[in-house]
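Have a look at this one.
Right, chain A next:
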Amino acid sequence: MQPGLYHILFISTALFFIGVFGFFTRKNLINMLMSIELILNSVNLNFIAFNKYVWPGKLDGLFFTIFIIAIAAAETAVAIAIIINLYRNTQSIDVESAEDLKY
Partner candidate 1 sequence: MPNATIIALIPLLPFAGFVLLGLFGRKYLKNYSGLIGTALLLTSAALAFYTAYDYFFVAGKVNGVYQQLNPMKITWLAFSQNLSIDLGLTIDPISVMMLVVVTLVSLMVHIYSLGYMKGEERFPTYYAYLGLFTFSMLGLVLSSNIFQIYIFWELVGVSSFLLIGFYYNKPSAVAASKKAFIVTRFADLGFLIGILILSNQAGTLDFHQMIATLTSPESNAVKNAAASSFLGASALTWGAALVFMGGAGKSAMFPLHIWLPDAMEGPTPVSALIHAATMVVAGVYLVARMFPVFSITVPAVLEIIAWVGAISAIFAAIIAITQTDIKRVLAYSTMSQIGYMMFALGVSGYGGEAGLGYTASMFHLFTHAMFKALLFLGAGAVIHYVHSNDMQDMGGLRKKMPITHITFLFACLAIAGVPPFAGFFSKEEILLAAYHGNTAIYWIALITSGLTAFYMFRLYFSIFWSRPYGSNSHDHSADHHHGEGGFAMMLPLVILAAGAVFSGLIPFGEFVSSDGKPLESHFHLAFSVAPVALGIAGIVLAWVLYKKQNTIPDKLAASFGSLYKSAYNKFYIDEIYLFVTKKVLFNLIGRPAAWFDKNIVDGMVNLTGNTTVFISEKIKKFQSGKVQLYAIAFLAGVIVLAVLFIYVL
Partner candidate 2 sequence: MNLLFLIGAPLLTALAVLLARSKQQVRLISLGGAIVQLALSFALLYFFRQEKAAGNASQILFEQNHTLFQALNINFHFGVDGISVAMILLTSFVLIAGVLVSWNVEKMTKEFYFLLILLALGAYGFFISLDLFILFFFLEISVIPKYLLIGIWGSGKKEYAANKLALMLMGGSALILVGILGLYFLGGNSFDMLKLAKTQIPADLQQVLFPLLFVGFGVFTALFPLHTWVPDGHSSAPTAGSMFLAGISMKLGGYGALRVATYLLPEGAKQYADIIIILSAIAILYGAFATMMQKDLKYINAYSSVSHVGFSLLGIGMLTQTAFTGALMQMVSHGVMTALFFAVIGMIYDRTHTRMVADMGGLMKVMPFITTVFFIVGLCSLGLPGLSGFVAEMTVFVGSWENADAFHRIATIAAAMSIVVTAVYILRAIGRTAMGPVTNESHLQLGDANWNEKLAAIILVAGILAIGIAPGWLNDLLQPAAAEIMNRIAGK
């Protein structure tokens, strides 16, 4: 069978939940950021696949992807800045080192 939309959707969904799983289980903040990247990439894949296979006439999906990539960069940058600052304060980038605020 010729791989098509559903195959790609499978990949993207799987990637999405791999990212989610990573986000849930990694202890390292930077690792969690990576998981976020996976999630965003899966979304990108979705958009591109839909654009390609279902709505090829317009470029909406494509542009969405481009902008998501840009935002991912900005988000990651800020997140890393915050994490580094946190690291300066706690000397750790373990997510469990930042659990003072609770209940």
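The candidates were selected such that all candidates are chains of the complex that A comes from, given by their letters.
Note that a residue touches a chain if its C-beta (ideal position, glycine included) is under 8 Å from a C-beta of that chain, and two chains touch if they have at least 3 such contacts; residues count from 1.
Just so we're clear, the structure is a prediction, and the values are computed from it rather than from any experiment.
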item: Of 1 or 2, the one touching chain A somewhere in this complex; value: 1
item: Footprint of candidate 1 on chain A - complex, ascending; value: 20, 23-25, 32, 95-96, 99-103
